[in-house]
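See below for the structure under consideration.
Note that this complex is displayed minus one protein chain, with the remaining chains in position.
By letter and in written order, the chains are A, B, C and D; residue numbering begins at 1 in each of them.
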Amino acid sequence: MTDPFLILDLLLAGAVIALAVATLTVRDLFAAIVLFIVLGLLSALAWVRLSAPDVALAEAAIGTGVTGALLLKTLHHLRYVAGTLGEQTAHGVTPVTPVPMSVIWANAAFCGLITLGLAIAFLDAPLGGPGFDALVADAIPASGVDHGVTAVLLNFRSYDTLMEVVVLLAAVIAVWQIERGLSEAPSPDLSVIWQGFARLTLPAIVVVGTYLLWKGSEAPGGAFQGGAVLAAVGILLLLSRLYVPRPAHRALARWGFVLGTGVFAGVALLVTGGGRVTFEYPPEHAKTLILLIEGLVTVSIAVTLAALFHGREPVAVRAKEARHDA
Amino acid sequence: MTPDLIYGLTGIAVFAIGLTGALCAQDRLRRVLALKLCSLGAGFLLVVAAWREPPAAPDPVPHALVITGIVVMISATAVALALIRRLQSLEAEDDD
Amino acid sequence: MMLDLIAASLVVFGTVFFIAGTVGLLRFPDIYCRLHALTKADGLGLALVALGMTLKAESFGEVFRIVLIWFFVALASATCGHLIAAYARQADREGKA
Amino acid sequence: MTIDAMTLTLFLPLFGAMAAFVFPRVATGIGLVTVVATCGAVWLLALEVLKAGAVVTPLGGWEAPLGIALRADGLSLAMLAMTSGVGLLVSLGALDALRDLRQRQYFWPLWLLLLTGMNGVYLGTDIFNLYVMIEVIALAAVGLTVLSGTKEALRAGLEYMYASILGALLFLMGVGFVYLHLGRLDFAGLLEAEPSGALSAALALMLVGLLLKTALFPLHFWLPAAHANATAPASALLSGLVVKAALYIFLRLTTYVPLPDEILVALIGALGAGAVLWGGVQALRAERLKLLVAWSTVVQIGLIFIAFARAGQVGLTESWKAAALLILAHGVAKAAMFLAAGRIKDEVGHDIIRDLDRAEVRPTLAQFTFALAAISIIGLPPSLGFIGKWSLMEGAMAAGYWHWVAITMIGTLLSVAYFSRVFAGFLRFDRVRGPVGEHQGWALADVAPLTLAIASISLGLMAAPILSFIELGYALGVTP
Partner (left out) sequence: MTTFFGIIVVTLLVSILTGLIRVHRGPRPADRMMAAQLVGSAAVAILLILSRAMDMPALLDVAVVFALLAAVAVVGFVVLASRKVS
């Protein structure tokens, strides 16, 4: 009899492809976003099957969770602005001229050709082939942490990781530059039950985020996953308007955004000297330094992701400008 | 039929679907979704490339790369969505 | 062996609840009935599966995490059931008004 | 703590960006100091490269392929020097051009992050790291594009964003295929690799992604609107510097992994020819000055790709110098031109070409600057643009590729034609003009573009040292 896990893999793969098609073809945008979120969850499951729990965690927390919240918020904003916020809403939100079917089919055929070429190239490549396995195994004892992915992210390729945090910083600066103003939307009417929920869950989420961060040095977890889970707290606070950003909070927020990048880059520079180059942590302090960097980067990631969700610099703007920013 | 083969082809298909969507989709939000699909496909490919037949452990480097890619992608998405929101606000103002 | 059997039957029962929930979600006529099906499936199905898995757990840490997961899902599902029902009722009223 | 020049080149703008963001009130001061300091770091690095040939730093002490190494050679230094030099002058120009407090606050952090990203690209030797860097560049560049906050700029910025993300994702997919095939991601691994199907697929994906980011015809659709609608200093940075980062990666990649077929080389040349012709015609039809300048960027990029293909030889071993010269020439001249166009628009109040001669104000110096920059872009001697074009045509003639010569000549004629539309607006005196306005004459804002324009011409006289400098450290030779 066939292995049930093979059936599982085939089913998951089929579901992922079908969901990808459905995300782009379903008429209602809200449905498209929900399908996309489900697609993210199923991809995370697939990555679990490929023994990549770190990636599954990151995808679930960032690629699906925070992204889903962002997409829902944007859709809500667009429909609010367009004045079509209702149960049965317009399918798209931006005015479009319909594309002729011929163009779509030509594009699809073109992309089909690309797929074919890529599939052939993929099958041609040596699967389970060369990699960094041996190099990483040799270098892990000197890295200061026991978990491969964390060692790669924060030691072997920490330059990449620094730049990744810089990308987040660039994003939040760009978003603040694009949008501004205070949220004018009324407080949502959430009942007592929600308050009980918030009182119980918010601290629990904080604990889970910290746990993920702390666990990263020996098992799947780490700064990005922990930061994303902490960002979920921020998103819940913003959504329920338990916290409302004010212009006075801007300075603190700015410090929050640059804290992780600043410390990361600062440590990278401070360890130089005595024959060591940038990013070369002294082996005896490597673990401490990595934990320090991870901790502060987590804080920055959480603040930044929450700010990206909020999506505007909290400044007082003139009434006319603010009208449609709500 | 090993998982890497199945999911590798899945990744390529998802990437291609996203590519088609990015070229054809007209709605601004839908184009963002299409681009997210592309990044998901690339993630699949890298995770598959890292997979080794159990009990061998997978290569951690591509995993780290995918995590970086996910974070980079949400930054780009956030900026694109902020642009879309702002643009919609400005366009709505014009219509009044 | 006995433990295995109990764990397996718990997991099977949990799965049956999930299937029942899905059927309800698809077949029930309106949103409130579907909500009813959903919360049952969520709460009971996951509780049974989690209970089955605690019997198979290898360390106390695993048991703790499984209980935590069950707690989260139960709490979230209860709250969300309430919120969705309130939302649907509000939308219904506005629709009629 | 002893920090080498290479690290400084990367980290100075990064710290500057953070400081400028955290202290918005003094952002301008921080920004200027940082750009000057970065120029200094590049200068120190140049001295090291002159002495040693090529400088390599394995970051974290981990040798490639496990770690990431930074490498500086003649070519990367030429790009770094152009970036920081042009960047400094554009920063000076921005002092006057950005009058809105909010624009000033956000210009500096975004521009410094952009500088970090570009410096990272020119020093990078790891293709995944290059992916992250082009994303840093993309986000900062989009932020700069929409700095003016107008609807047109936002629309153009969104299109630019889509193109950028898609280009970067194609590149990422290519990185995935490289890993699948080689199990490593550094340039040295690419150089040693045996050609194969998976590698060709990887290269194709990465190159198409880069072509999209560098806006080669027909993937240029996003460029004109984005560059024409940004504020003047942002346009100068986007057109003069940003597209060059993707071009540079293209140049490196095609050298390390030679294109497998002559037909592909010819195809790239043909796309370049398409860009020259189509961009030229569009520039002739453009109604606004900044749009014309943006279309001329499309033309120039096409020309650079003709230089890639010129030798018609697999591996591009001969043609890269002409391409590098054209990249440098265009970077300097186009920045000057956009700043001058911004000044003209600022003083006249609009930039509609047809009505330029009817303006009541005559921004003489800005017009003079524009004309000087145009000399380099058209490719008249003794400018750097002329040297680049000349070495392109010389090689093409020597190899008997007369069609590339013909395309280059047609492109030159077209550029003379579309720039004369502007000069006609500058020079016609037959209409009755109003009284001369107050901005006329020697304003501080004109100094920066004028310096750039003069540099673009006088650098042509220094072509020989530049050529020997970019060859330092086997820039594109056997040992990376």
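Note that in this section contacts are C-beta pairs under 8 Å (C-beta built on N, C-alpha and C of every residue); 3 or more make two chains touch, one makes a residue touch a chain.
Being a predicted model, the structure only gives us computed values, none of them experimental.
**Student:** For the chain omitted from this view, which of the shown chains does it touch?
**Tutor:** Its contacts among the visible chains are A, C.
**Student:** Return the single residue from A:48, A:119, A:270 or A:315 that touches the missing chain.
**Tutor:** In the full complex, the listed residue that touches the missing chain is A:48.
**Student:** Among A:31, A:116 or A:134, which residue is in touch with the absent chain?
**Tutor:** A:31
**Student:** Given the full complex, what residues of subunit C touch the hidden partner chain?
**Tutor:** So the residues of subunit C touching the unseen chain are 4, 8, 11-12, 14-15, 18-19, 21-22, 25-26, 31, 34-35, 38, 41-42, 45-46, 49-50, 53, 56, 58-59, 61-62, 65-66, 68-69, 72-73, 75-77, 79-80, 83-84, 86-88, 90-91.
**Student:** So that we can see where the missing chain sits, which residues of subunit A does it touch?
**Tutor:** Counting only subunit A, the missing chain is touched by 3-5, 7-8, 11-12, 15, 19, 22, 26, 28, 30-31, 34-35, 37-38, 41-42, 44-45, 48-49, 51, 53, 56-57, 60-61, 64-65, 68-69, 72-73, 76, 80, 83, 85-88, 185-186, 188-190, 194, 201, 205, 208, 212, 215, 219-221, 225, 229, 232, 235-236, 239-240.
Going forward, only the chains that are shown with their structure count from here on.
**Student:** Indicate the whole-number Å distance between the mean C-alpha point of subunit A and the mean C-alpha point of subunit C.
**Tutor:** Computed from C-alpha means, the inter-chain centre distance equals 27 Å.
**Student:** State, to the nearest whole Å, the distance from the C-alpha centre of subunit A to the C-alpha centre of subunit B.
**Tutor:** The computed centroid separation for subunit A versus subunit B comes out at 11 Å.
**Student:** Mind pulling the residue numbers of subunit D that touch at least two other chains?
**Tutor:** 66, 128, 132, 135, 139, 142-143, 146, 154, 173, 177, 179-180
**Student:** Give the residues of subunit C that touch two or more other chains, as numbers and ranges in rising order.
**Tutor:** In subunit C, no residue touches at least two other chains, as defined above.
**Student:** In their complex, what parts of subunit D are in touch with subunit A?
**Tutor:** Interface residues on the subunit D side: 1-4, 7, 11, 14-15, 17-18, 21-22, 57-62, 65-68, 106, 109-110, 113, 116-117, 120, 126, 128-129, 132-133, 135-136, 139-140, 142-143, 146-147, 154, 173, 177, 179-184, 196-198, 200-202, 204-205.
**Student:** Over in the complex, which subunit A residues touch subunit B? Could you list them?
**Tutor:** On the subunit A side, the touching residues are 6, 9-10, 13, 16-17, 20-21, 23-24, 29, 32-33, 36, 39-40, 43, 46-47, 49-52, 54-55, 58-59, 62-63, 66-67, 70-71, 74-75, 77-78, 81-82, 92-94, 96-99, 103-104, 107-108, 110-112, 114-115, 118-119, 122-123, 127-128, 131-133, 136, 148-149, 151-153, 156-157, 160-161, 164, 167-168, 170-172, 174-175, 178-179, 224, 301, 305, 308-309, 311-312, 323-325.
**Student:** What residues of subunit C sit close enough to touch subunit A in their complex?
**Tutor:** Residue list for subunit C touching subunit A: 68, 72, 75-76, 79, 82-83, 86, 91, 95.
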